[in-house]
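Everything on this sheet refers to the single structure shown next.
Here the complex is missing a single protein chain, while all its other protein chains stay put.
Per-chain numbering from 1; labels A, B and C assigned in written order.
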Amino acid sequence: MRKWIVGVMGPGESARAEDLANAFELGKLIAQEGWVLLSGGRAAGVMDAVNKGAKDAGGLTLGVLDKAARDGASSAVDIAILTGMGSARNNINVLSSDAVIACGMAAGTASETALALKAGKKVILLNTGAESERFFQKLVPGRVLTASSAAEAVEKARGILGE
Amino acid sequence: MRKWIVGVMGPGESARAEDLANAFELGKLIAQEGWVLLSGGRAAGVMDAVNKGAKDAGGLTLGVLDKAARDGASSAVDIAILTGMGSARNNINVLSSDAVIACGMAAGTASETALALKAGKKVILLNTGAESERFFQKLVPGRVLTASSAAEAVEKARGILGE
Amino acid sequence: MRKWIVGVMGPGESARAEDLANAFELGKLIAQEGWVLLSGGRAAGVMDAVNKGAKDAGGLTLGVLDKAARDGASSAVDIAILTGMGSARNNINVLSSDAVIACGMAAGTASETALALKAGKKVILLNTGAESERFFQKLVPGRVLTASSAAEAVEKARGILGE
Partner (left out) sequence: MRKWIVGVMGPGESARAEDLANAFELGKLIAQEGWVLLSGGRAAGVMDAVNKGAKDAGGLTLGVLDKAARDGASSAVDIAILTGMGSARNNINVLSSDAVIACGMAAGTASETALALKAGKKVILLNTGAESERFFQKLVPGRVLTASSAAEAVEKARGILGE
């Protein structure tokens, strides 16, 4: 039976404390909704925190990794998709996600936000800064949502999923 | 917690009746082992049959699709990875599989067998014909196993997983 | 002998008249420098215009296409790389470019700008708007250059190439 997949994108090594806290909370809430969590899967920053949050609540976690082998993956990833294709895998992340949340902002996250918009999807920006909100909302009016807490981001994801 | 992923590759539209029967049985046995099934995910041939077999036994099914959208996916795929990258996704299939089984043979399956060998993996050939066995066994001696039934293929997969 | 490759990224169907004029001029100047032009290669917007400009000055043009077949490619592309992988090819565009220029801004262009920055490269923004300049310069300080004309963009590319 088809499961909803919610993708959370965010900084790796450059993640701030508030991004990590938001990510952990997002992971928990996503798992509590019964959704599958998708992330870039690495053992760093938002990727690691969101998977740990989801496992904390008993969820199923999917990591789409840049590498061809599992080393470097978060220990909280249940299912690792090993692409071996570097940042080109960012497009797979957004295509495979029924709803996309950016939790914090870095270059990789910006590419995922842009690729999601390019694919015709909506993106929810959580604490990504005023500059990114202004840029993406002007770039693709009407498809860039913002949230100021993990709970609000999940509520907006629910809206995208039509639930 | 990490789950073993076993990939089953095989013909789509050109699958023979015996490939479909083997695929359904493979799916069932893989699910009964508690492994995650990975396949190309399309609603055709071996891909469709192996997912249906796995769901019949209550397994978890992962489809790594060539397309960017879910239409065309097998209804028995729980989690669809939408790559939008055509046959280049065949490399993801084999990289992500802890054990690889070819169930029948066609051009796509041959590419997956070759890509798995290129990545240093073993491949189990189930009913793929004498020519493919001779070719691949000469190409990479010692890493091409053969099986004459779904049960034997799963037994050899267990050996690869070190269980 | 190795040739410098300069990539020009920009909107397709949504390109403005000024983007098209800049792109044609960029193509001409790049060809006059003896550089190979790389673009997304489609017969639309900046991609089409920059290739036509380069051919107008007798340059060599390389198109890295999203599709698996040549239809839809600009007639001014000499060498078409057919990736068949949709927007995931955007990462190939920036990895393969010794210097990257964004000429106008759209979702695909934003992804290429972000992917280039993610890969550790500099990007030259030509007429992409104040919001994109503020966003990308804050995102990766020191690696986002701006230009107000095709000539200035090419001069900054020369700096990146170390010529």
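What we mean here is this: a residue touches a chain if its C-beta (ideal position, glycine included) is under 8 Å from a C-beta of that chain, and two chains touch if they have at least 3 such contacts.
Just so it is clear, the model here is predicted, and its values are computed rather than measured.
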Per the touch definition above, residue among C:22, C:39 or C:83 touching the missing chain: C:83
Residue among C:8, C:92, C:106 or C:124 touching the omitted chain: C:92
Options B:106, B:126 or B:154, residue touching the unrepresented chain: B:106
Positions on chain A where the hidden chain makes contact: 68, 83-88
Residues belonging to chain C that touch the chain removed from view: 1-3, 5, 36, 62, 64, 68-69, 77-85, 91-92, 95-96, 119
Interface residues of chain B (partner: the chain not displayed): 85-92, 105-108, 110-111, 113-115, 117-119, 129, 131-132, 134-136, 138-140
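Methods note: only the chains that are shown with their structure count from here on.
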Chain occupying the most central position, where position means C-alpha average: A
Same vs different contact residues, chain A with chain C, by half of numbers used: same
Fitting chain A to chain B on CA atoms, where both chains share a sequence, rotation angle to nearest 5 degrees: 180
Where chain B and chain C are represented by their mean Cα positions, the distance between them in whole Å: 40
Whole-Å gap between the CA centroids of chain A and chain C: 28
For chain A, residues that touch 2 or more chains besides their own: 85, 91-92, 119
